[in-house]
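A protein chain is absent from this complex, but the other protein chains hold their places.
Entry: chain A
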């Protein structure tokens, strides 16, 4: 999956010392301050922090939409500054194209990359079946529920064929029960191909359940408050939620976030 000419030892993502501020009139609004983080190949990493804290800005920098004021971003060992099309991306809203069928939506990123259509279609149908969406290939997005649309958006990112996937609060709009379903679903799919994932959320439990490493971000401007290793074995079952260690970690991260929020005030 990695590009030729890149050493296989390189991390999927390496962000070092990235800062970014926006100018609003005469004011300078710092959004990210000295962010450093790393996603190893095949690792599931989460960023947890308050909503609206500039986490999405980090994704836009990694995705090449924005330029960082300082610091470097390397994707698979390559300098990714201002370069687009190196990652698979799943935004907060499904952002499916309503005039395309589900299958045509799933292959969109491959189509952009210029992959031949026939191979993409076969792959799309294979993954739709694995994701429990067989029978929806020729349906239009508006006929699907919110949860199903998010699954399609995830498959679209997955099929983009990039080693690194950026998932930006993908489940924040779903209700609690559906969210639990989606966690199970995402873990199952992920176990099958072990892509490198960077996952943004403001939900501590979600971050701990899914990831091997969690970065705790402060609110605006965002800085890395702490890096936490999550020790539970894979594949993970839902019983992890009742593990005393899990509860201890959850309490600690929640405390960190609360404490930061209080300081900000």
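Following the convention adopted for this analysis, a contact is a pair of C-beta atoms (placed from the backbone, for glycine too) under 8 Å apart; a residue touches a chain by one contact, two chains touch by 3 or more; residues count from 1.
Here, contacts and distances are computed from a predicted model.
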Candidate names "Nitrate ABC transporter permease", "Protein-export membrane protein SecF", "Nitric oxide reductase" or "NADH-quinone oxidoreductase subunit J"; UniProt protein name, chain not shown: "Nitrate ABC transporter permease"
Contact with the hidden chain (one of A:30, A:50 or A:91): A:91
Listed residues A:60, A:179 or A:252, member touching the removed chain: A:60
Which residue of A:109, A:131, A:200 or A:230 touches the chain not shown here: A:109
Chain A residues that touch the omitted chain in the full complex: 59-60, 63-65, 84-89, 91-93, 95, 97-101, 108-109, 111-113, 140-142, 160, 166
